[in-house]
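The other protein chains are all here in position, but one chain of the complex has been omitted.
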Amino acid sequence: MLIWDHDDDKLREECGVFGVFGHPEAAVITALGLHALQHRGQEACGIAAFDGKLFHNERHTGLVGDAFTGKDLLKRLPGSWAIGHNRYPTQGTPAIRNIQPIFADLDCGGFAVAHNGNLTNSRSLRRQLVDKGAIFQSTMDTEVILHLISRSDKARITERFVDALGQIEGGYALVALSENMLIGARDPVGLRPLVLGDLDGASILASETCALDLIGAKFVREVEPGEIIVVTKDGVESLTPFQRRSTAPCLFEFVYFARPDSMIQGKSVYEVRRRMGERLAQDTPADADVIVPVPDSGVPAALGFAEASGIPFQLGIIRNHYVGRTFIEPTQTDRQNSISKKHAPNRAVLKDKRVVLVDDSIVRGNTSKRIVRMVREAGAKEIHFRSASPPIRFPDYYGIDMPSEQELMASRMSLEEMRNELEVDSLGFLSVDGLYWAVGDVKRDPNTPQYADHCFTGDYPTRLIDRRYDEVGRDAQLSFLDD
Amino acid sequence: MLIWDHDDDKLREECGVFGVFGHPEAAVITALGLHALQHRGQEACGIAAFDGKLFHNERHTGLVGDAFTGKDLLKRLPGSWAIGHNRYPTQGTPAIRNIQPIFADLDCGGFAVAHNGNLTNSRSLRRQLVDKGAIFQSTMDTEVILHLISRSDKARITERFVDALGQIEGGYALVALSENMLIGARDPVGLRPLVLGDLDGASILASETCALDLIGAKFVREVEPGEIIVVTKDGVESLTPFQRRSTAPCLFEFVYFARPDSMIQGKSVYEVRRRMGERLAQDTPADADVIVPVPDSGVPAALGFAEASGIPFQLGIIRNHYVGRTFIEPTQTDRQNSISKKHAPNRAVLKDKRVVLVDDSIVRGNTSKRIVRMVREAGAKEIHFRSASPPIRFPDYYGIDMPSEQELMASRMSLEEMRNELEVDSLGFLSVDGLYWAVGDVKRDPNTPQYADHCFTGDYPTRLIDRRYDEVGRDAQLSFLDD
Amino acid sequence: MLIWDHDDDKLREECGVFGVFGHPEAAVITALGLHALQHRGQEACGIAAFDGKLFHNERHTGLVGDAFTGKDLLKRLPGSWAIGHNRYPTQGTPAIRNIQPIFADLDCGGFAVAHNGNLTNSRSLRRQLVDKGAIFQSTMDTEVILHLISRSDKARITERFVDALGQIEGGYALVALSENMLIGARDPVGLRPLVLGDLDGASILASETCALDLIGAKFVREVEPGEIIVVTKDGVESLTPFQRRSTAPCLFEFVYFARPDSMIQGKSVYEVRRRMGERLAQDTPADADVIVPVPDSGVPAALGFAEASGIPFQLGIIRNHYVGRTFIEPTQTDRQNSISKKHAPNRAVLKDKRVVLVDDSIVRGNTSKRIVRMVREAGAKEIHFRSASPPIRFPDYYGIDMPSEQELMASRMSLEEMRNELEVDSLGFLSVDGLYWAVGDVKRDPNTPQYADHCFTGDYPTRLIDRRYDEVGRDAQLSFLDD
Partner (left out) sequence: MLIWDHDDDKLREECGVFGVFGHPEAAVITALGLHALQHRGQEACGIAAFDGKLFHNERHTGLVGDAFTGKDLLKRLPGSWAIGHNRYPTQGTPAIRNIQPIFADLDCGGFAVAHNGNLTNSRSLRRQLVDKGAIFQSTMDTEVILHLISRSDKARITERFVDALGQIEGGYALVALSENMLIGARDPVGLRPLVLGDLDGASILASETCALDLIGAKFVREVEPGEIIVVTKDGVESLTPFQRRSTAPCLFEFVYFARPDSMIQGKSVYEVRRRMGERLAQDTPADADVIVPVPDSGVPAALGFAEASGIPFQLGIIRNHYVGRTFIEPTQTDRQNSISKKHAPNRAVLKDKRVVLVDDSIVRGNTSKRIVRMVREAGAKEIHFRSASPPIRFPDYYGIDMPSEQELMASRMSLEEMRNELEVDSLGFLSVDGLYWAVGDVKRDPNTPQYADHCFTGDYPTRLIDRRYDEVGRDAQLSFLDD
């Protein structure tokens, strides 16, 4: 008997960021904002606050609602300026050193920074910095940025920041706090999201609009790709030192990462997902009795599919949200088939039915296969699997934790091979065109794609320097276990 | 700004129970079974196993998947017989003393017992036992049963068990382990559920069928109200020493407690809930644009309502499942309105819409009111609230953790007063007749109701002895803090 | 290379007890008293306080100074009546269930009790109680006493207490707290110590006078063997329901257990130990260059030996007090000899010297042998080992944790065999007569020994009922691991 965990095959992204400037309870507001962004990272969280004299920093493993509680939060993290960070889950215990925000005492004063994304030239930059005598305390990209800022020979902090950003490539949304300003920045491609809000006059930066909603802030606008937002006591200033490439957020924010109640580019994520299902029903229809979502991420697309097809939507798979760390498996049980600690089949819905299973995507395919088998064992007569995103054929290098190309099911198999492997009666994917329609109501421009769609098309919007960096593992030299 | 938690207004029940006799990995099977029953209690869990010589007992706070993990589980809890228990969440840190299974070294050997339910005469029995010199180590009903067994002057363990059950009243599903048998028992009214299963020849007892499904066991039958199941090496024996009253499980198992994929009396809980919504749409229709469930428990009824009414179903409220312990609230924010750490409005679905909100029930009404306000602020034009169960007017005394009669909204207000208080455009409840139809396709027999419906009707199926027991608080005499 | 721990071969006793009646900060006074008695038990500690309405109980593993700290101690344990307990170190993590004080809700009200000592008929009593339906939650003797009190058919609590004490045999010093009195009791032989003190009008009970000293209380008198002290609002009452045997405290209190600054029977423990060394020098003189104590317990006797012999006293062995839990041993080191994590040789004192090593006693002899070897390797020319107590030949059954008779070195070997085994040039023990002289300036009365000297003489002052109790291990039936 094998126990599996469907989420094992989900994509994971680093991370959620948040910042507030000019609110008397900045740390509380930041804790609430991070809670709203908890879906972007559950491994660890941190808040840095500045009280006009001192920086205060707390970093913890676990959920925001566990780490940043208690009536003394404002005593622990005083001040009206703060930034915060959620970290996505990884294997093993995270070292505190690798939790953000990270801090440095620069010659121009204290500086804290938090980062969502991944640099495509961080390893080469890191090696150059070490060769010049820089000492690294973590294995995070973010520390590279901090060293670049620290070593810049510019005088003003914003100039140094621009200087540092000019040297990095990849996807990032950054929030930073110096002794007199809050800074937000988004990579020139706009791969990772960042929005600007206003809470009773205090400026807010957040990865998604759902964080603004929770704290009751007004949405002002999205930070533009390549833009640097500088918030001081004198107001909000916008710097655009870099040439902007005309692309928009990574499509995976729409497909999977963003919370359904968030808005991206003025569009409801929930509605976009529903439209994906709607288009999926048109592109790859199925003759069936019931539409069943793989919960929770497949639900909006399944609703769209049901609407478009007229086939009833039912919860044929029940999700158990009370899941602990790990699980022990019996070894001496006759049962041949696999069970899940997170999903259970709802036989009353599935038995003797022709079922359309709708999920947001297929990554490795291993858990999709197990879900299919589970549904089959529950008595489904036919299973028609539908993915609400196109086949994922290429890895991401901008902050999405993804298996290698060889592990991606759609990269190594044809549609028919996949159908066979998944043991389904039919298999269908949303087309890239369908995705562009659902997201933007536009036709893809092959010269300058309107969205970062590299995982589906292999068309990467930036150089991939570290990919050609052949020296292996120097930066993984240290095995650290701290108490 | 007030932060609230919708689940605060949900009913809570003690607990989930599980037992296995004759499986080489009894503790592992029990851990899996308890995981499947995790929705019945997340505060604490325990397993007692017997290896032919010694009883081994582990009790922990937290989730099964955190407490009972690791490759050494079978070393810690060896043996082929085991029972287990999930405890429902309460305020404060639970004392280990109050976690089950509990154990006693009787003159006829070791005996472990775990219990779902509540006795209606435990306080009077407890006082009688203390007067006779019994020493109690916990405040649990279950310990009363253990003392009654221990003090019985019968010789055989089954006779003692019958002797003890003959003295208690109320709702219970019990599993117990002696040195040569596994015992299961259900109260004569059948208020709390218990089913019998078979896993490759090993007998299984569990609160719900979903636990059988997870471990791959076959469902044999429900334990009958008043029946005692005795499993020994010679097989399964059924004792029916008590006169059985012709009632069936508490309706709240259908309405809220049971997992949707469980079967009760041969009926799918999910399907019953969908039918509640279907009937609700007929009984109290609404002219609206969208049907929105209060997640997660309102989803099946909302689907039924949508089907019956033809109005589309959408996720207008998004649930955040990553919720930590507690939360700090800002005190200096202008925002007048309340926010939730668990629910967020999906504006794209709600704005300018006439919304039907479907929840499984209304208890105190305070969180229903806040959800309504949240939906209203998100732009809903009209709000029609529908409860998929009848008005809850009377408290339960059989194991459901419920507010007092004065706190129940439907007990102190008329329908119009409730509508006013909830600030909705219309309010509707499923009728008791509708509930009987959805659950059993029968008309309620007022002389001998087919289900325990006391919370809706005030018609209690047993005596309520402790209710008249006026001595207050003797058993709460001790304040304990153990390391 | 073997790493050993000298203290492994020391005797261990349960435990230290303390009680206070009528002090506004009873829990604080009790914490201080337990701290002064910390040498009697370092494994765990507990305090029960009564505030006039409720009993409050806290039990923790570890030291008093770690467990009972913080400004909120009086909030956690309010009231002016309290008792406390220190538990001696054992292997493994102690179950909280086995930490004292223990509590019961009797028909006459709450009752807490703490106990130093060991009963010689607890297993037979326990079996009788279980046969009558009593349920035990711990494996402690103390719970037997509690059940006897609970089941007594007497009306008043003091009568019940006398009733219970009348059934038990062995060594005990008890403190107990009911809703209107503090009770202290000492076994009829007076094996375990208990003293009465007065702190500004509040009555104090404590195992040793050093606890009175720390809190600034006046010593009133020792509780007499067989006496029961009852402290109420009306004052201190003395009950002597049992026939008193004319013996005095266990000699091991003088030899090892009591703190040197305590007084027993009006005698300074330090001075008695110094006299043991003085007499030892006379009884078994040695021609040597230096007197070296085995620290810390051998110091007073070594000083006496040095004074009487005129040979200089030097610290030839240095003790490391910063010792953690356990230690890892290298396996691939050439060094043949053993090292200690607690003791180091002071070569400058030992090299080329004829050394007299003085320790308080020899139990198994294994660590004595290792100390000898360590001193020899440090360059000592001759080693003359002297034990400040007579050969230990017989086990104790009254609360001293001692190896079995076969493990006692002096029980299985002659003096010359021991000298050979220890690899010393000469070996000498204090005589029983010498011990009587040092402790009481009396000659031992063989018919009615003035002290409990059974470990040296085999003359036990009570019956040893459990010793003949052949049923094995029923009370060890349960293996418990609580979170």
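Descriptive notes on the structure:
Note that the chains take the letters A, B and C in the order they are written out, and that residue 1 is the start of every chain.
We take it that a contact is a pair of C-beta atoms (placed from the backbone, for glycine too) under 8 Å apart; a residue touches a chain by one contact, two chains touch by 3 or more.
This is a predicted model, so every value here is computed, not measured.
Although it is not drawn, the missing chain touches A, C when the whole complex is taken into account. Of the listed positions A:L146, A:L191 or A:A452, the one in contact with the omitted chain in the full complex is A:L146.
Checked against the full complex, the candidates C:L11, C:A48 or C:A67 give a single residue touching the omitted chain, namely C:A67.
The residue from C:L303, C:I383 or C:A452 that touches the chain not shown here is C:L303. Although one chain is not drawn, the whole complex shows that of C:C15, C:A31, C:I83 or C:V144 it is C:A31 that touches it.
The hidden chain makes contact, of the residues C:G52, C:G166, C:P312 or C:G458, with C:P312. Even with one chain removed from view, chain C keeps its contact list with that chain: residues 1, 3, 24-25, 28-29, 31-32, 35-36, 38-39, 42, 62-71, 73, 199-200, 210, 213-216, 259-261, 263, 268, 270-271, 274, 296, 299-300, 303, 307, 312-315, 318, 320-335, 337, 339, 341, 344-349. Residues of chain A in contact with the chain left out of this view: 44, 54-62, 67, 76, 96, 99, 103-107, 109-110, 130-137, 143, 146-147, 150-152, 474-475, 477-483.
Everything below uses one rule, namely that only the chains that are shown with their structure count from here on.
Chain contact topology: the protein chains form an open path, each linked only to its neighbours in the line.
Computed centre separation for the pair chain A/chain B is 36 angstrom, with centres defined by C-alpha atoms.
The centroid of the Cα atoms in chain B and the matching centroid in chain C are 50 Å apart. Averaged C-alpha coordinates put the centre of chain A at 62 Å from the centre of chain C. Of all residues in chain B, those that touch two or more other chains are 62, 67.
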